Structure formats: C-alpha cells, structure tokens
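Complex shown without one protein chain; remaining protein chains in place.
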C-alpha cells in the first residue's frame, strides 16, 4: 500500500556560513544546528571545503524547518560571510535568492562583485569580538544571525555547550560572551518560520553514524577496514563502540586485506562489515565474489564520492550503482541496497546485515558523501523488526555445506561450535564443498545461489512508495530526499504525483515494482550520475515502459528539488 | 550491408580421444590435427583434463571438415579410448551419436556400461605397441583411426614430425613405426567427407596465439602480467616474440602491479597490454578506472573461464560481460570488445589496440578458454587495415593535456619527446590536468570522455551480420561459432535466418544495431552464461523489442549448434 | 551445539576422505601428513581447528583435513586468518599456501602479518615455482632458471628471502622445514602452533613436475647451525647469511601479541543515548 504523499513541503530556511582558513565557519554551523535542535526545529547541515588538506576555506550550509527535512533547498536565504577570501570557490554551491541578505562585517573587505545586487546587513563583528577575552568573530556573527532568525539566546548557548563543551569552561564562557555580544544588538527581522514543537527525544547525528548504528543493531561485531574519504568517520565512530560491545575493529593494510579479513570473521560466525568508497570498492570486487561463491555473509558499505578513479573524494555522487550491481566476474547474485536518507541509514544497514546473514551472501550498501557526512536533527530512526539470522545448525557429518534446499540456503556450521566440519570454497564445488568441474554441479550451485537471493520474501521494505498520481518519479538512495520534496511541490501545484524510492536494488523486486508502476503515465528516473545508471538497469530488467525518461545529473553539486521540478515540468 | 549467410554447414567429423594419466590422448589429438591440416582439412581441437595438476586423465576433441569450422559439433562420430580409467569424467563432454563406434583395445578392460549400445571396433594396440622399440599405444591407435578415416599415412607422419620433431629422431622414428603399425591393418571404412582442397598457406594456431599476434600487429610492445589459467599461454607466446621485436614482457608480482605497470608503459608512449582471467580482472578494475580517467590507453585481455570467484579455471564461460561493461566505479566510459572465433582473435585484438590508442582509453577484450586454448586450422587471419594511432603532438606549454576538443580526444605528449610537459591525473581535473572539484570541470571532463568514445566512427567492424530473415539470432564472442552454424542449419531447413554477432560491445552501436534488427520478427539473444548478460545489456540500451528471448546457458560445456536449433525451434 | 570431548585421535583421523589432486611425489603430501601428526601430538580438537588458504597446489591442503577450512582466493590467506583469529581467538588458526600465493601476490599481507603478530601459524610450501599454473618463476625462483616460457632467460631478479623479510617485518617465530624430513617438520609444526604469536614455517616442498631438480634438496639441506639469537639485529645478520637450506627454528622471540579482548562492557541502548539532542 503506498503511503500518502506528505502535504506540500513545510516552510524552511537555508543559511550558508563561509570563511577562509581558521575562520570557524563549520564551528558556527555546528553550534547553529545544535541550537536549532534545542529550539525544536528539524535540520540538516552539510559542509564544503577547499582543496587544502586542512585549514583551507570552508562553508557550512544549514537548512531547518519545523517539519523533518531530507535534502538541501534550492537556494539560500541568508549568507553569513566571515570573510571574503576564496569566496568564489563556493559560488556555485551557494545559490542565493534574489532577496537573500548578505550578513558581514565591512571591516573585512569588499563584498564581491557577484553579490552586489543582494541586500546587505553590515555588523561590526570584528570590533565586538576584539572587546571579549579570547573573542572569536564567527561566534559574534552567529549571535547576530541567531537573533535575526528569532532563536532564543539560550538555544545558542546550549549549542555552544554541545559543540565546544569538551574544550573547557574558559572557552565556553568566552564563546557565550561572543554569542551574546552579537545577539544583544539585534531584533528578529528575518522571515520567520511557524513555531516548532521542541522534542528532546530527537536525535542529532550524521548518516555515517546512523549507518554504523544500524550495522550494530543488525549484529555486526567485527569490522576490518582501510581509511578512505568519505567513509572514514563511519569507521572512526565504530572503533570504540565495537570495543564496548565485545567486538573489534581491525585497521587493515589495504582493501584487499579488509574484505578478506571480514570473510574470515564471518566464517568464524561473527557478522562482519567493511566500509569504503569507490576506489576501495574496486579493489574489493574479487573478495566480494568469494563471499558470493563461498556463501559467506558480509556487508560492504560504499560511501560513494565523485568518480571515476580518484575523482573528487570530498563530494557526493551516485555513480557506483553499476559496479555494485554488476562489478563481479561470473554470474554472482548478491544484494545491493541504498539508504534513502540520513535516518534511513540506520534501518537500511540493519536490514542489509540481516539479509546478508540470512541469505549467506554479500550485501553492498550504497551510501554517499552527502548522506554520510551531513548531520541532521531527526526523529529517532526506527529499527528493522524482522528477525533475520544465519542458519547454523547442520545435521550431517561430513557436512553438506552447500546442500540443495528449497530456499537455496544451506546450513553453515561455525568452527568450534559444531562437529559438522567443512571447507568453504570459491572454486565451483558440489554440495559437500568439494571442488568440481562437472556441468551438473556448476549448474546446480549457480541455481541454488540465485534461488536463495531471488526467492526470498523481502516484504515491503524494498521501496518507499508515496502518492498515486499518473506522474511517477522513481529514484534511489540519497536523491530520494530531493525527489520527495519535488513530488510534494508538484502535488501541491495540482499535479498528482507518485514517488517510488528503491531501497533494495538487487535483487530487483520486478513484480512489485511493476505493480507499483501500474497506471503511471509519465515516468522519470532520477539519480545523481551522468549516464542514468538506474534507468538502464530498470530497462535491462524490462520494467519500464519505453516512454520513461531519465533525469540523471552527476555530482558534485547536490540534486535540488527545484531542478527536478523544472526538469519534470519541461517534459510534461 | 549484411553478408549472405553461408550455405548449409559443410559435412564434418568429430573424434574424441580419451585416456588416463600419461596415455597420450592430447599428443595423439595434436598429431591428428596437424595431419588433417596437411591433408587439406580445416579443423579444431579442444582438450579437457581431470582435476589433477598434471598427468591426470585427459581428452582431445577434434572436429574437421573441408570447410572452415568455428565450433565443436553436436556429437562425436568416433570415440578412441586409450583406456577406461576415469572415463566417466568425460561422459557429459563427449556425447556420442547412436551409431558412433567406440575404438579400443579390449586388453585394456571392459567398455563402460554407458557405452554398451555403441558399435565397437576392437584392435590389439597394446600388443602391437609392445612389438616396437619405445612403442606407444596412443600412436598405434592414431594410426588405426587415421586409416579408418581415410587419411594418407604421410599426413600422419608429417603430423608426428610437427608435434614430436623437437624430441629427436629416435622418438620420431618410433612414433612413425607405431602409426604405421596401426595404419597398415586397416581399410578406410568410416563415413568419409568430401575431398578437401589442401592449401599450405593455412595456419594452425590457438586463439591465445592469434590474440597475441593481433596485439603485436596493433603495435603492442610492452606487456606486464601475472600468470593465470587460461590466459598464461598468450603471455608465454608473447614473451620471446616481444623480445625479438624490441619490446619486453614483465612478470608482475600481482595483477594490481600488472595493470599499473602497463599504465606506466603506455604513459611512456608504448602501446601496452595485460592478459588475465576473471579473478585477475576483478583486481584490475581500479587500475582500469585510472586508465579511463587519466586517458592512458591500455588493452586488457580477459580470457574468461567459469565463474564466479575461482570457479572452474580450466573451462569456458561468457560470464564476465557484466564486469567488463559495468565493473568500474563512477561514470567511466571505455571499450569492450570480443573476438568471434579463433582467427578473429587476431583481428579483434589488433583493432582493440588501435581503438585504445586512438581514443586514449582502456579496452577490455573478452576472449575465453574455448577460444584461447583451442587450436584451429584456418585461413590466415586478415589484418585490420584502418590506421589507428595515438594523437601525440601538442602545441602549448604548459600543455592542455585534457583539452576540450570536438572529438573529445586531446593531445598526449610523450615524455622525452616533447617539451609540452604535463601531469596525468586520476583525480578529476581541468583541461591542464590540475585537480579540480568544481562542478563545471567535472561535467566537462565527463562529457569529453564520453564524447570521444561514443562519437567515434567505428565503421563496419562493430558486428558481423549475415542473412536477412525474420528470425534473428544475436550473439557475441565465442558463442558466435555455434550460433553461426545453428543459423546455417535453420536456413538450410527453410527458415530464413539472420545472425548479428557483436564484436564491439561498448560503446554499443545502438543505431546500427537497430538498423540491423529492422524487420526481425523473432529475436534470440544467445550466450554462454546463466543470467543472460548480453540480453539485459541490450534491453538496458533499449534496442530490443519486448518479445526478444534470451537463450543463456552457463559453462562448462560448450554451446552446441544443435541445442541452439532446438531452443529456437521450440519457441517459434 | 556443544563440542564432543575429543578422544585421543591418531594422525590419520585428521585426514578427510577427499583424495588430493597433487602429482605423485609432490612435496605437499608430506606437509599434510606432518601436520596431522602435529595435531595428534598436540591432541587438538578437530572442531577447533581452522585451516585457511589461498590458491595454488599447496593451497588445496585444507580440504584434505577433517577440520574446518576456508579455501579463499589467491594471495589472501593471511587476511582471512587475521580476521578469523580476531573474531574467534579461541580457535586454532593455521594459514597455508605456496610461495607464489604468499610471497608474490600475497607479499603485503605477509609483511603486515609479521608485524601484527597475531597468534596463528603460517605454513608456506615453497617449491620455487607456480605449480598450479604450470611452472612459472615465483619470487623464490633462482634468477637464472630458464624453464618458464614467460621468462625464457630467467627472471634476472634476486630471490625473495622469506626468513630475512619475516624478521625485518617483525615476525616473532621463524622456522624452516623440509618435506623430505617429515619428523623434523612435524616437530616444527608443533613448536609453531605452540608459539604465542605469529609463527612462520618456511617449508621446502619440492614440485616433482616442474622442478624435478629439487630432488637434490635431500642432499643439500642441513640443520640450522646459526643458533637462535634473541637480539633481532644479531639474528638479522645470521639470517642474511642463511643459505636457504638450513632446517630448524631460525628465530623465536616472545613479543606482544595483537588480540582484542572481545568483552562486552556496555549495551547498544546506552550507546544510542548519546545521539539524543
């Protein structure tokens, strides 16, 4: 049953804070986000940095609303410029509304040419900061902005405590003084949003954290990985948590090691995971194929960045769908999933761990830099309640590890726990695991491995379906947020719209998807890559009518609801 | 213009020689093949071995005809059993016609149960071999078989010289004596073929050799590789030849090294190649992506074997199409080709090297164990006459290595040969190669890389098209042989048939293919894998009508024309 | 399922029913036997033994034992073993393979396994050739060995010295055995399995088929007379002087073993609390 499409998107505000190296744009953004949470808003923060390894210019982009948010908006309603050095780098990333003011301190230089038509709000931050011991301009600016936005000063102070608390009392005191200095001189005179409903039960976390949490919920207790942007934070969050939970994280020498290490951990009975990004995923394909052939469950998180090759490590794109679906040599059925938003990372990862365990195969989960590194205020993410576990109990000795069963799933005894010993093998084998080059064994094992993946009852979670209009927007992964919001706008504008957001990409639930598509007259497949990877995949599976259209646009800029609405409108 | 479909397939005979460890089945087969060539036949020989590393049971399968042959037949017309130990391993591989005789020496044991209905020809080989100094049963048997087949004894003796000549005179003399001993007692009384036209200009070689030759013709002078079955012979043939031609082969420590080594060689201006099979290809995907992004031409030969994972290293399958097409992370356009038969390995590899050089990208060429390890008697393979070379000449300093041109191809200066220096990069970059994370640079470079691949004029060689009937068989790579023969039979049976054999798989020549499909009423996509990889790819590209059918059957058994004819007939 | 207490097992009880694919006379047979003897001597429970390997003739060994086994992909046995041992410190983990598997494609994992010093054993059956792929030069092959068509003039590259590299990488136990000396080999396996930490056993295991000249090894091996210096610098000198034919323990040290504890100290619910606003 498709849910109803939520009514027209709630009012929201988007703020960008920019500055050069050391100006503290991200700190200000983080405090603002925490303050917004305290004040009862939902919100989302992304960051962007220049090419320098560290200390280069950076920007924090914050969007908030009394209702949950899943993507960035079309444009920014306020620009807070902490200085103007290298500002041009962010021009493309920060489209301003024509009436959006620029808030800045004229003591720090001229407003750049490109902004000359924006309304200006000038404040003497530098001077005020100088008057405070340890005073910092970014915090004074934040105080000003908070006041203009109508936030209570206490909320900002709570934010300071959250973000800077670990730096000690002196820092916090000085920061609070700065906030107040910026705040006191203002009246709230920017567009104001409907009053939010504060709820202390809400969470503030990143997608990488949510993904890690979901994995732990799914039972993962062993992780081996090699650092890579933008997956590292997921691992960094996991390392101490695993230890507390009686698990372990092993930093591998490379990705070939990490994928094979988790095969070892999983063979030993522990649900196991690795996380990487495109280049690392490429290196893992052989190991993932071994997981498929030896039927050893593992979860591989690919936090996608701009490709191909080294690409743009710090920016988001959805261009690893093809390698995830098709990147294994031989006929190698496996699972591919993608979370639909930051909160959904928790659900999707938990479900993916369970599916991998249940089906004794590899699950590749496609998150991305946007989901992974953005932080959000959201309602606590729900758990996946379906119990999915590994079938361990075997009866026979010698063990028929690759027994032909109706489901295709065979018992997988655990070393040290069962006398039904066996040798797992990536060579083609018979039921007992003995290498075989006979056609009948190959065919039977191929069919078994396919049957278990394709025949499983995945339930309703394979996609989120909302609305029922003849206009149908199909998407996957992190584009889902912008697509959802675009659909709401189209619907609000009188265009009944349906959205189908795929969470389970392989195996494709063909029949369910066909049913969900019934009656759709105009179809758009929307994704953030150049070549329309999902579009071609769906055509390959013969589920799309010939008139379906592809709207595919590569990174590094995020998909925005407005551009989707425009693209759809121009075609219908 | 489609060529005409050759008339009904010529008469052919198929012979299988089987034996246990050390019985010399393959030697006998090799001599037989050489003898057949001498006698004016075209022919094909494949071999099969048991699981032992060496010295285990083995079988040689030889098919011959007065006309060129591209695949094995449906069944065998004669079985020469050198002994019966482990014969059951080959049962599936050697389907016998109901009237096909079994030729054997009863002194070596009972005919197995499964063969009890076959006509029998018993000969006292063992006794005769014992009478000759250094006498070998396999050669006596070969003499008998040659006589029964109506081959001249001199042809067999020439065969002995070719195959055993390097072992010295004594061995040859003894072998000839054996052949004569087997030969003299017989009259040709097996079905005989039309008289062949001998032609000493014909060649005898394997697909791996033809592929290697084609690469040399294309200009390859540097090879780096890591041994893997069934690609190793291609490398083993190349090593001394490269040296003679002023090139070099470097045995790498692993496949990660080999792909990156050839990137280095190619960056230095030398057309470069590596050859591997599925597991090695998996490991190379990151490096191939770097070739695409840095626009460094390389050729990667994948001599496919049964997958997934380690699979069945010694047997053939066409199941690496998906990884070859889609196995790179990011949007990474590149070339994928497949030779259509043993002789065509020379043409396709030469063309692929040229295309990679011309388009400054990676070309993956999908050969397979059947093509690679079979030996054939054939007309000398034609050369690819289109001159395709790398654009090296640059004008500017600093060099705009990734200049936006109409074709998408930019000048690639060679170190030491030009003052237009540059740094190649796998990070996204601007025209000069400077790393960039700007959306405009990414988009422009993505488009450039796509344009050069998709916009090139590939000419006619993208496919072989024969016949013009409403029944259309589409195939690729090594299945082409069986498909061609199936089409001839269907045509001969009054069913006008068209075949489309794809040599260039990526970029797909969509418009040309659509034109070639015009008027086709029944379509079958035929390939040797489980999941119909080409079928889904073609649907993904929206070139197939909805009623197209997939006939996909995995290895390890070769596709046979008869099963294709049956499959097609059962559906039309 | 609780493990049934192991009655006294004989060496042959550790073998499985699967017939090896090895050529007659292959050195790997003796390694298999010596291993079962070591298991029997140490009374190791079969359910607790996990043999891990890559690809190669030698890497086929796990299936020939009636223990748990993981026959993975080429070159990655040590990574699988490290993961398995981290997750299951209670198991007796033994990685096995060949010189190609371990020193060519698997070289990086060898370096890092030596450094990491986890408590498992690594047995390399070195025949100075790639047997499985029909006779190419491996890292331990003599530079002037010309029998491979891939390197018709020999590789021209100095040989990989497994013990020297293991020592430089930080290994804590290094021994050399010979498949022509099954009793000695079996003893080395016992010591290696008992050693707390990463124990590397370099086994000279001739390839009948592609290196028949290795039959001469019987005459060339000799007991290690280096002594086992405790001081790694001194040991390094001694091991660099090794002629590659010395049998015995070349180096043994007690060094810190890497092994996380795996004891739960908190609940996931507590961890989740931290996300609340």
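A, B and C are the chain letters, set down in written order, and residue numbers restart from 1 in every chain.
Assume a contact is a pair of C-beta atoms (placed from the backbone, for glycine too) under 8 Å apart; a residue touches a chain by one contact, two chains touch by 3 or more.
Just so you know, these numbers come straight off a predicted model, no measurement behind them.
Trainee: Need the list of shown chains touched by the one chain that isn't shown.
Mentor: Across the whole assembly, the hidden chain touches A, B, C.
Trainee: Which of A:173, A:254, A:417 or A:454 touches the chain that is not shown?
Mentor: Candidates A:173, A:254, A:417 or A:454; residue touching the omitted chain: A:254.
Trainee: Consider the whole complex, including the chain that is not shown, and state which of B:51, B:230 or B:287 touches that chain.
Mentor: Touching the chain that is not displayed is residue B:287.
Trainee: Consider the whole complex, including the chain that is not shown, and state which of A:14, A:309, A:418 or A:550 touches that chain.
Mentor: Of the listed residues, the one touching the omitted chain is A:309.
Trainee: Decide which residue listed in A:229, A:405 or A:542 touches the omitted chain of the complex.
Mentor: Checking the options A:229, A:405 or A:542, the one contacting the hidden chain is A:229.
Trainee: Given that one chain is not shown, which residue among C:40, C:190, C:236 or C:277 touches it?
Mentor: If we include the chain that is not displayed, C:236 is the one touching it.
Trainee: If the missing chain were put back, which residues of chain A would it touch?
Mentor: So the residues of chain A touching the missing chain come out as 51-56, 226-229, 232, 235-237, 239-240, 243, 249, 251, 253-255, 279, 309-310.
Trainee: For chain C, which residues reach the chain that was dropped from this view?
Mentor: So the residues of chain C touching the missing chain come out as 104-108, 111-112, 115-117, 139, 156-161, 164-165, 167-170, 232-234, 236-241, 255-256, 258.
Trainee: Could you pull out which residues of chain B are in touch with the chain that's been left out?
Mentor: 34, 37-38, 199-205, 209, 213, 216-217, 221-222, 224, 241, 243-248, 250, 252-254, 256-270, 272, 286-287, 289-290, 294, 377, 380, 393, 398, 415-419, 421-427, 433-435
The definition used in the following text is that only the chains that are shown with their structure count from here on.
Trainee: Return the chain pair with more inter-chain C-beta contacts, choosing between A-C and B-C.
Mentor: A-C
Trainee: Quick check: how many Å separate the C-alpha centres of chain A and chain B?
Mentor: 44
Trainee: For chain C, jot down the residues that touch at least 2 other chains.
Mentor: 73, 75 - these are the residues of chain C that touch more than one other chain.
Trainee: Mind pulling the residue numbers of chain A that touch at least two other chains?
Mentor: Within chain A, residues 256, 286, 289-290, 294, 425-427, 435 contact more than one other chain.
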